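Structure in C-alpha cells, see below.
Removed: one protein chain of the complex. Kept in place: all other protein chains.
Coming up: chain A.
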Amino acid sequence: MSTSEWFGPSPPPELISHEPPPKLLSQGAEARVWLVDISSIRNDDATDAPPIKANVSVGSGINAPKLYSLSQLSSVSKDTDNNKMIFICKERFSKKYRHPQLDVSLTKSRTKAEARCLIRCKKADVPCPTVFGIGQWSASDGKVGERNSGTTNPAAASSSCLFLEHINGCTIRHYFEERSNPATEKSELTGEPHAKRARCEEDPSDSANSDTNQAQVQDRITTKIDSHTLVVAHTLGTLVAKMHAAGIIHGDLTTSNIMLRNPSWTSAEDNDNNSSWEPQLVLIDFGLATSTAPVQVNNNNNNKQNKQQHNAEDKAVDLYVLERAFLSTHPESEMLVEQVWKGYQSHYQGMDDESEMKTEDVGDTNSIGAYSCVANSVMNRLEQVRLRGRKREYFG
C-alpha cells in the first residue's frame, strides 16, 4: 500500500503533540481512526492538556452528552476499559477531491449526525461506543494534512473528530473469516486483542496463510457454519432489530462495522463449556446513520394504521445492505443471513410479549402482535428492495 513518497497521514491537530503519538488503527473511506493512549496524563492536575472543544449542540429532546477534556478522559476511560486508558479518536479528515464548500458541510453534518445517533442508541440500550466529545478544526488553527503533501489546498483543510470509547475485540468479519480458515491455529489467536478493523498483517499466522492460499488456489473457501457463528448471526439480528425499534437506521451495516467483544475461537464441538457462550456484539461506525421516530405501537387499540407508523423502507434498505455485505464478503453464508432474519423477528416478538405482559392480556392470543407486524412489514419490504437492483434477470 505504501509508496516511496507516501508518509502516511498525520494525526489530528488536537493530538499532534500528544505523547505517546496516536496510533492509526485504520483509514476508512471517510475517517481515520486513531488509538490514543492517555496513560501519560494520569495526574489530575494536568491542566495543560487541551480541552476538547464542543461545537455541537445535540438536538432537543436528548440531553447533551457530557464532554470531557483529555485529562478528564483518563479518569473516564479508566472505569470503562480496565485501566488501559485508551480511547478512539475518529477523525473525519478533509477530502482534497471534494469542493471545499461541499466538504465542510458534509464533514460537519456527518459528525453531528453520528454523535446524535450514538447517543440515541446508548439511551435505547443498544451496545455501541460511548461518545466522550466532539472537536472541530478549521484551516486557521489546525495543521491538518501538512505532512501529507505540499500541495494541500488550505481552503479545503478542515477536519472534525469524535472521541469514542475503545472497544476491545475483533470485527465479526474477521471472526467469520478466521473461523472459516482451516489454516488458522486456534492457539495463535486466543486472547489476542484485535483492533477495530483487525488487520491480517498483525496475525502471526498470516504469512503461513498466504502460502497455503497459493497452494490451494482452486479451493473455494466457504464460510464456516457452526453453533458459534450461528449464534453470532442470531444475536446480530436481535441487535439490529433493537436499534431499528429505537428509530436508528445505521445506513452502513457491514460485517466490518460490527465488533465482537469476546471472540471464541474454539469450535463448539471441542468444548462443551462453550455451548452457553453468548457473543457480546457492539455496533460501530454510525457515519451514515439517520434517526427517525422510534417504533411505537399501542396495543390498547388494535387500529391497523398504528402498524404503519414506522418507516419500513429505510429499515428494509438497511437490512438489504447487511445482506449484501454478508453475501459479498462471506461466500456461502446464506445460513447466517437466515439466522440474522430470525433474530430480527424474534426481537420484535419479544417486544410483543413484553408489552402484553404490561397491558395484562389484550385481545386474543392467536393474533400476531403489533410489533411482529412491524417486523413482517419490514421483511416484506426487503423482498421488494431485493428486486429493485438494476438489470436483474428476473425483473421487468
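By definition in this document, a contact is a pair of C-beta atoms (placed from the backbone, for glycine too) under 8 Å apart; a residue touches a chain by one contact, two chains touch by 3 or more; residues count from 1.
One rule holds for everything that comes next: contacts and distances are computed from a predicted model.
Student: The complex has one chain missing from view, so what does its UniProt entry call it, picking from "Pre-mRNA-splicing factor rse1", "N(6)-L-threonylcarbamoyladenine synthase", "glutathione transferase" or "EF-hand domain-containing protein"?
Tutor: For the chain missing from the view, the UniProt record says "N(6)-L-threonylcarbamoyladenine synthase".
Student: Given that one chain is not shown, which residue among A:96, A:122, A:342 or A:386 touches it?
Tutor: Result: among the candidates, A:96 touches the missing chain.
Student: With the missing chain put back, one of A:165, A:252 or A:352 would touch it. Which one?
Tutor: A:252
Student: Where does chain A touch the missing chain, residue by residue?
Tutor: 1-3, 6, 8-9, 26-30, 95-99, 101-102, 105-106, 148-149, 173-174, 177, 199-201, 209-210, 213, 217-221, 251-254, 256, 288, 317, 321, 328-329, 331, 388-393, 395-396
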